[in-house]
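Scroll down for the structure; my scribbles are underneath it.
Heads up, one of the protein chains got dropped from this complex, but the rest are sitting where they should.
Presenting subunit A:
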Amino acid sequence: MIGVELRKLFRRPRTWVTIAVLNALPVLVAVLLQLTDLAPRPGEGPPFLSAVLTNGALFPLAALAIVLPLFLPIAVAVVAGDAVAGEAQAGTLRYLLARPAGRTRLLLAKLVALMAFVLVTVLVVAAVGYVVGTTLFEAQPTGGTTSVSGTSLTQTELAGRSAMAIGYVTVSMLGVAAFGLFFSTLTDSPLAAALGALAVLVTSSLLFTLDAASPIAPYLPTRYWLAFVDLFRDPVLWRDVVRGLALQGVYVGVLLAAAWANFTTKDVTS
């Protein structure tokens, strides 16, 4: 069933159109940066963007930081919202459930397909970022890449930490996917499910900026998203990375349980 779901997702042209559109913004930023040579001033702009002018190998990270706050979660929410509600809207959910596999397995297959989508999307953004970065900007300086703490990272260290950052961003997006999947079992409208997931994220981002909400800040789903920057400090600052992973794990666990409780007892009529 997982294979079926994966094939279905990656054979759809709209999946690849979504990924392509997602890459358009970082590429545009790279081109503008190359043409104008105007890096963001210190304290402004996405992480790593100022450092890209002297080291193109850092552009995959800047590209992830550019799409992370809005574009990536929108893409994930749209695909996740479509997972079950899309089948219901198209009238195919009944037929899917007619198979002996059962609803729990269908839910798991949908989640695995979503995880694959998130991973592929993040990898493509990073890969396109690397190609664009090394083509448009200077390659890595001979002395190694400078970490956020001012030490030098070898090429191997940079590659290792970039791989960890890609993994971390992927896990950060699983919370969005879980919200989308849960809402997708509540409604027959994929749009409503995607908007529901986005409403949660907008609320979380807004509360995070509010001092009055600081007691609940550690539990907001977007709280630790930018912690991937901590992987490039020296020594690595694990505190927020570990908390971010645990928090996403809790959200995925709880929302999947809620989706399971709702979906396995739901009357499916379409």
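Quick note on the criterion: contacts are C-beta pairs under 8 Å (C-beta built on N, C-alpha and C of every residue); 3 or more make two chains touch, one makes a residue touch a chain; residues count from 1.
The working rule: contacts and distances are computed from a predicted model.
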item	value
Chain not displayed: protein name in its UniProt record ("Probable chemoreceptor glutamine deamidase CheD", "histidine kinase", "Cytochrome c oxidase subunit 1" or "Outer membrane lipoprotein-sorting protein")	"Outer membrane lipoprotein-sorting protein"
Residue of A:33, A:51 or A:125 touching the missing chain in the full complex	A:51
Hidden-chain contact residue, picked from the options A:27, A:97, A:136 or A:237	A:237
Option from A:116, A:148, A:191 or A:213 whose C-beta touches the chain left out	A:148
Touch list for subunit A against the chain that is not drawn	42-43, 45-48, 50-51, 54-55, 65, 141-143, 146, 148-152, 218-219, 226, 229-230, 233, 235, 237, 239, 250, 253-254, 257-258, 260-262, 264-265
